[in-house]
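The structure appears right after this line, and notes come after that.
The complex appears here without one of its protein chains, the remainder shown in place.
Note that the chains are named A, B and C in the order they appear, and that numbering of residues resets to 1 at the start of each chain.
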Amino acid sequence: MAGNAFGKIFRIATFGESHGRGVGVVVDGCPPRIRLSSEDFAPDMERRRPGRDSFHTPRREKDHVEILSGLFEGLTTGAPITLFIRNQDAESRNYEILHRLFRPGHADFTYFKKYGHFDFKGGGRYSARETAARVAAGVVAGKILEPFGIRVFSYTVELGGIKAQSFDLDLINTNPFCCPDPVAAEQMREVMTKTRREGDSLGGIVEVRATNCPAGLGEPVFDKLDADLAKAAMSVGAVKGVEFGAGFEAARLKGSENNDPITPDGFRSNRAGGILGGISNGDAITMRVALKPIPSILMEQDTIDREGRAAKIKFTGRFDIAAIPRVLPVLEAMVKIVIVDHLLRARTMLGDV
Amino acid sequence: MAGNAFGKIFRIATFGESHGRGVGVVVDGCPPRIRLSSEDFAPDMERRRPGRDSFHTPRREKDHVEILSGLFEGLTTGAPITLFIRNQDAESRNYEILHRLFRPGHADFTYFKKYGHFDFKGGGRYSARETAARVAAGVVAGKILEPFGIRVFSYTVELGGIKAQSFDLDLINTNPFCCPDPVAAEQMREVMTKTRREGDSLGGIVEVRATNCPAGLGEPVFDKLDADLAKAAMSVGAVKGVEFGAGFEAARLKGSENNDPITPDGFRSNRAGGILGGISNGDAITMRVALKPIPSILMEQDTIDREGRAAKIKFTGRFDIAAIPRVLPVLEAMVKIVIVDHLLRARTMLGDV
Amino acid sequence: MAGNAFGKIFRIATFGESHGRGVGVVVDGCPPRIRLSSEDFAPDMERRRPGRDSFHTPRREKDHVEILSGLFEGLTTGAPITLFIRNQDAESRNYEILHRLFRPGHADFTYFKKYGHFDFKGGGRYSARETAARVAAGVVAGKILEPFGIRVFSYTVELGGIKAQSFDLDLINTNPFCCPDPVAAEQMREVMTKTRREGDSLGGIVEVRATNCPAGLGEPVFDKLDADLAKAAMSVGAVKGVEFGAGFEAARLKGSENNDPITPDGFRSNRAGGILGGISNGDAITMRVALKPIPSILMEQDTIDREGRAAKIKFTGRFDIAAIPRVLPVLEAMVKIVIVDHLLRARTMLGDV
Partner (left out) sequence: MAGNAFGKIFRIATFGESHGRGVGVVVDGCPPRIRLSSEDFAPDMERRRPGRDSFHTPRREKDHVEILSGLFEGLTTGAPITLFIRNQDAESRNYEILHRLFRPGHADFTYFKKYGHFDFKGGGRYSARETAARVAAGVVAGKILEPFGIRVFSYTVELGGIKAQSFDLDLINTNPFCCPDPVAAEQMREVMTKTRREGDSLGGIVEVRATNCPAGLGEPVFDKLDADLAKAAMSVGAVKGVEFGAGFEAARLKGSENNDPITPDGFRSNRAGGILGGISNGDAITMRVALKPIPSILMEQDTIDREGRAAKIKFTGRFDIAAIPRVLPVLEAMVKIVIVDHLLRARTMLGDV
């Protein structure tokens, strides 16, 4: 009810905050007899981990995932799986200032309005640290998708105004920005370097794709697959927009241009983004999300204090310059979680009861 | 569970289909002692009603809202309010064809894959007729918002590639497209006329705005106000994208440009769209949604039949050319419903327990 | 959220009140392709209907079930099924008194405390009339159970202090009290006649049994099958207690007496009532519920008015003398609904995902 859980049948509930013991997640509804170990989490946790390259916050956390419950002899049992990631690197920022002032672009102001306090030690519950728990839950979801051959991946199509012009998905992992266009990736590096020097930050656009999804996932009329994916994406802190298939561009097409013709060999195009009437049509599901620039910048900004008095705020230290690429495994995790939930929901309708 | 309900505390569940007795909605969680009558629904139902002008399907339905439950002596009681809208105008299309062929851009194909059948008489459950029930529920939500002074309205910012260039919100109701720019509205009329002649259809972009919302609405971390609004918008059939505040444009701004400075008199700008960290900040909530062109067009299209054989499909008759402007009251209703739900949810946290 | 819905995957939401247009229910989560018609509801509605014999309120309602949504060509579609039962017999009691006074044993007092009003015209939302909607939903549940061979039925084991001593379930339908003991049934008739003459009312105990349930229904640890059945039973107005298998008597047994020995041919006894650890074990599920006497009696009672002043209340007219036997189809409906819900929930766990 308080918004910390997501999903209906495959349901995750995250907990924890940046300043406390750690963050974690209870994954409920995972079918029994799936092999799972702490090691399975390492690759995706590593992709989300801060401090991997010069463009990201050098805070070094190991982000080891501890499995607190739900396994018996290495297999899931059908019981809730609890995953816990300890905070190892205590925050060392100047809390004195943060205690009094609301950081522009952050949720300090709104949390204070809602709860009468805010977690000034780096955001607390609304810190991006919470997304570590999502990535861990996504690994469990991925295990369920594996036997179906469903694959979820993502890549950067725009960063700091630089747009990818070519889309060779084999090249995604050849550059730090996970960009399918190596030339654009080089320009992205330049704008990132320049922006870091200025103490500013950048936004971008990520495309997430799910291939090999069977037709029939998604529920009418409110729990449409794209509606649930949109909610999942928007629940990630920095996201300000989401679109499917042709997306906002569809608003400029005519019906004769936008409709995907159906042929005996499948749809001739995929402007629908793999979803028709809220239900997967068997084509690749394609979602793009817009990420705002990181609000923590090293430039002086206007703000107010708790009592409403005008103030100036200026951070020192090191911050991420862009949510990209650390946000990619987070978005993939959310997409996996939505698809697993709908796979299991579909089972309540399909075939003979 | 099957996706027909929306909301947590203020919860609507729609039912009905285009080919049957009618469509309706059960509104649960409405506080008691609110005056309500059938007449209250007329204005919004009229705005959504088909056949109002030459650009829309001439199917004429009265769309009278019957209150089946939940009132006592003209006041709500706290019990579920059931609203029912009878289908009065039976469909008269050539069902023979629709029975065999999947309409491109419609959900025939995906429903058939999911349920083993599809409602060929005009879409059945996935017909836009279902949105009449949402509009009715939105009227109840509006009654709850009234004493708070919260106002939700919407307008067209783009239609068939024509963009509004000026934004005088007082002019919204002076043209059939609810466009705040009268010059653009005139161009919209032209492109609509031309498109109708061609038997094609158009998409567009609508902006929905909620003013006077208190700060503090929205729940961390999954039930963020914008996450719920995004789901609400995406659950409307023709929507392919949604964005808040600066939206996709935020991806191209720097942190120093995108952060809204905070002053003793409020935020100096509203690139956040009234929402920070998923919680309303007191500024106007601003959401834009992209609508794909209506998939029913009078031009021949490639498709397949139930057995997977190639076929041609060509509609005759009259259809809407664009979802705009009929979709406006539907989007407003969904936004009202989300805001009421979060207003009531906030009560479980605020103040002394 | 407001308590008007029940079930997770197979979910019913009732609406309506005794004084308004009628009562109804939205049944969501029903699988597609099940044949259903208005006639299917008649037998169970008839069993619940008031005025069938001299011991029950002579209010005569036809209780015809109208299907407002969810069918296409006589088959369910997977869309919500809305069932509506109009109120045909307007209340004609002396509302003057009821408007001012709280009826002892009824919910007038508590509704007034909760909502600031109460539906003095015969109870409104908390009238037993609401259970007509449950019976209708139970018929849909029964259709789903049919192909599984699961059978749910009930009988009276005690009425007005008269206990059944023999249990020939073939004799249930040979007497108006659905008692498996014909001798006890005769005594029940006598105590009912005597009590009616006194203007008083009686309670009793009903046993509900579900046979042929597969093992494996029920979810740990809170949604145990017996926990959900207990909630279902207690949600019926007059119920004051519920027990499974040996029930309260189990409290007096030793472990060596109460444990059901397991043999290659099944359990040697069924003191568990068909449920172990909250999960069905394949044996008959056996639940007993205690029904308090009908609170409406023709004797003078002490009460207070809305302002808290002492008053006397005395009803005239005709009322049911006991909830038995009209409550039997209501309890059976609730049990069917719980079993269907758990059957569908089990599908999300069993077999390969």
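Keep in mind that, in the parts below, a contact is a pair of C-beta atoms (placed from the backbone, for glycine too) under 8 Å apart; a residue touches a chain by one contact, two chains touch by 3 or more.
Owing to the predicted nature of the structure, the values given are computational and were not obtained by experimental measurement.
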### Touch criterion as defined above, residue of C:P43, C:P147 or C:G161 at the omitted chain
C:G161
#### Entry: Residue touching the undisplayed chain, where the options are C:R21, C:R48 or C:H106
C:H106
### Task
Touching the hidden chain in the full complex, which residues of chain A are there? Just list them.
1-2, 4-5, 8-11, 13-17, 19-24, 26, 28-29, 32-33, 67-72, 75, 77-82, 84, 114-117, 119, 121, 124-125
#### Entry: Residues of chain B (touch criterion as defined above) contacting the omitted chain
9, 29, 31-32, 78-79, 144, 147-148, 220, 343-345, 347-349, 352-353
### Query
What residue numbers in chain C mark contact with the hidden partner chain?
1-6, 8, 14, 102, 104-107, 109-111, 113-115, 125-126, 130, 158, 160-161, 195, 200-205, 215-216, 218-224, 226-235, 237, 240-264, 268, 272-273, 275-282, 290-297, 299, 301-304, 308-310, 345-346, 348-350
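In this section, only the chains that are shown with their structure count from here on.
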## Note on the structure
chain B and chain C have mean C-alpha positions lying a whole-number Å distance apart equal to 39
### Message
Rounded to a whole Å, what is the gap between the Cα centroids of chain A and chain B?
### Response
26
### Message
Residues touching two or more other chains, restricted to chain A: which are they?
### Response
220, 345, 348-349
